Each structure stands twice: as structure tokens, then as C-alpha cells.
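I have placed the structure first, in the form of C-alpha cells, so that the comments after it can refer back to it.
Entry: chain A
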Amino acid sequence: MNGQALLEIRELGKRFGGFAAIDGVDLAVAPGTIHSVIGPNGAGKTTFFRLLTGILRPTRGTIMFGGRDITGLRPYAVTRRGLTQSFQITNVFPRMTALESVQIAILARRKRSWDFASLYQRKVTGEAIELLDQVGLGAQATAEARTLSHGDQRILEVTLALATQPRLLLLDEPTAGMSPFETDRMVELVTNLARARHLTVLLSEHDMDVVFGISDEVTVLHQGHVIARGSPDEVQSDDHVIDVYLGVEA
Partner candidate 1 sequence: MTLDNDIITFLSAMTEASSLFVAAAGLTLVFGAMRIINLAHGSFYMYGAFLVTAIVGAAGGGRFWLALALAPLAVAGIGTVVELTVLRRVYRRDHLVQLVVTYALFLILADLALRFWGTQARSVAPPSLLSGSVSIGSSSFPVYDLFAIGAAVVVGLALWVLLQHTALGWRIRAAVEDPEMLATSGTNVPLLSTTVLAIGALLAGLAGALASPLQSISPGLDASIIVQAFIVAVIGGLGSVTGAAIGAVIISLFDTAGVLWAHSWEPAFIYLAMIVVLALRPWGLLGAPER
Partner candidate 2 sequence: MMLSTTGSTAPPDSPLLDEVRSTSAATEPRRPRTRVAVRFGGLAALVAVLALMPSTLSATSLLNVQSAIGLALFACATNLLVGYGGLVSFGQAAFYGIGAYTIALMWLHWQTSFWVGFIAAPVVGAAAALLVGLVALRTRRLYFALLTLAFSQLFYVIVLQQTGFTGGANGVFGAILPSFLVDPNHAYYFTLAVAVLALLALWKITRSPFGMTLRAIRENRERAEALGVNVFAHQLMAFVLAGLFCALAGTLFVVHDQSANPDLLAWTESGIPIFMSVIGGMYLFLGPALGALIYEQGRDVVLASFSDWQLAFGVMLLVIVLFAPQGVLGLLAGGRDAVWRRWRTLRR
């Protein structure tokens, strides 16, 4: 790791009643890297992401982003600081076109969602189309989101997150339910964009090929805490990790 971590999590914890879904997680993500979080089902990955984006409030611990404390901020404020999530379940605006969807993200970023004059649309349209072209959805700009294919919707989903120009992109199982072709396309998209925009990526995944193929660093969660962390090679050969995965999936 070089320099200061972009995202620094210390002693993060979340209890639901008597159950500790997250129990003392420390994590640091270096800027410009791709960092994966893996673990068996129920390890707490989804809860962890929800704590980062502000949908849930932690019961203890701190989240520092870019040197500033973002613990407990509301989701829209977290996004404003530069941490955006793309969702596991495709989470788009069904009856709005791809173009409009991207425009919304851009308008929000520029704090123009309070604008009551419609002239501003023109400027935003160009930027939105440019982004859609970059991800390969240019031809479907005027199609309603709900009419797009599953793979295209997932790409749109990631595009929306990108349109907020995040410093750190959170991807929750980006290749879930995808065919090998779509998976490759998504992986290529993520890595290319990450490199081109100096984006830091934190992702959770089940597809181990993807994880070990593109990650700079991997963290393994199990029952709410970290059991291993390091480069893909280190983690792959870690005995505890192998036990946990084999034990759960046996």
C-alpha cells in the first residue's frame, strides 16, 4: 500500500438485537486499487456495504473516507463525498430512459436537481450521452430501462454509479446471475474504467475467478469479522480460508 488509505474502517460493528452481524471489522483500501471482499453466505458482506453507504448506522466503529469521518451519514451525503454503490439487484428507474437515468445522477452530482428551469437539460444531455457511449449503451439511450436486457441493465446500473464521479466505487456482486460472456464484459468494463479514471473499487463477489483475476487485495469475512487479508495468492493459500469455505460448502 502506498500513501494514505482512501477508505479506512476501524472496529466496525453492527448488532441487530443480540445478534452481531458485523463484529469488529478493520479494513483499509488504498487509492487506485481494486479490493475484493469475499466470504461465505451470511458472512455479513451485504450488511457491511450497507454500513459503508449509510443505509445502516453502525453500533460501533468509525468509517473514514478521504481522511474525513463519514460514519452514520445519510446515503445521499455519503454519495456526495464520493463513495457510490452499485447494487446487487439491478436497481434502475424502470420507466425512465437510460439517458434520463444517467442525467439524474449527473444533476444530483452538480446539485442541479433543484433547478426549476429546463434549459439546463441541454448541457447535461451531452455529458450523459458521452458516458453511455463509453459503456456501450449509446444505442439504447432512449430506451426505457425496463426494456433493456438483463446484462444491459446491469451495465446501466454501474453507469449510474459512475455518473456520480465517485472516488470509490462499491460493487455488490456485479456479476451475479450473468452468463460468462456478460461476466467478461462487466469485468473488462470495470477494470478499464477503474484504470482510466483512477477509480478505487471495492467489490464483493462470489465468482472466485473474477476475484482472483482482477483484485489487488482481498479481504475474507466470516461471521462478521475478518479472517484473512492480503494479495489474492496469499488469501488463496490461507488454511483458515480454505477450511471456512470447504466447511461451509461441504
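Picked so that all candidates are chains of the complex that A comes from, given by their letters.
Everything below uses one rule, namely that a residue touches a chain if its C-beta (ideal position, glycine included) is under 8 Å from a C-beta of that chain, and two chains touch if they have at least 3 such contacts; residues count from 1.
Everything numeric in this text was worked out from a predicted model, so none of it was measured.
For chain A in this complex, the touching partner among the options 1 or 2 is candidate 2. Within the complex formed with candidate 2, the chain A residues making contact are 53, 55, 74-76, 79-80, 84-85, 87, 91-97, 99-101, 103-105, 107-109, 112-118, 120-122, 124-126, 129-130, 133-136, 138-139, 141-142, 160-161, 163-164, 188-189, 192-193, 195-196.
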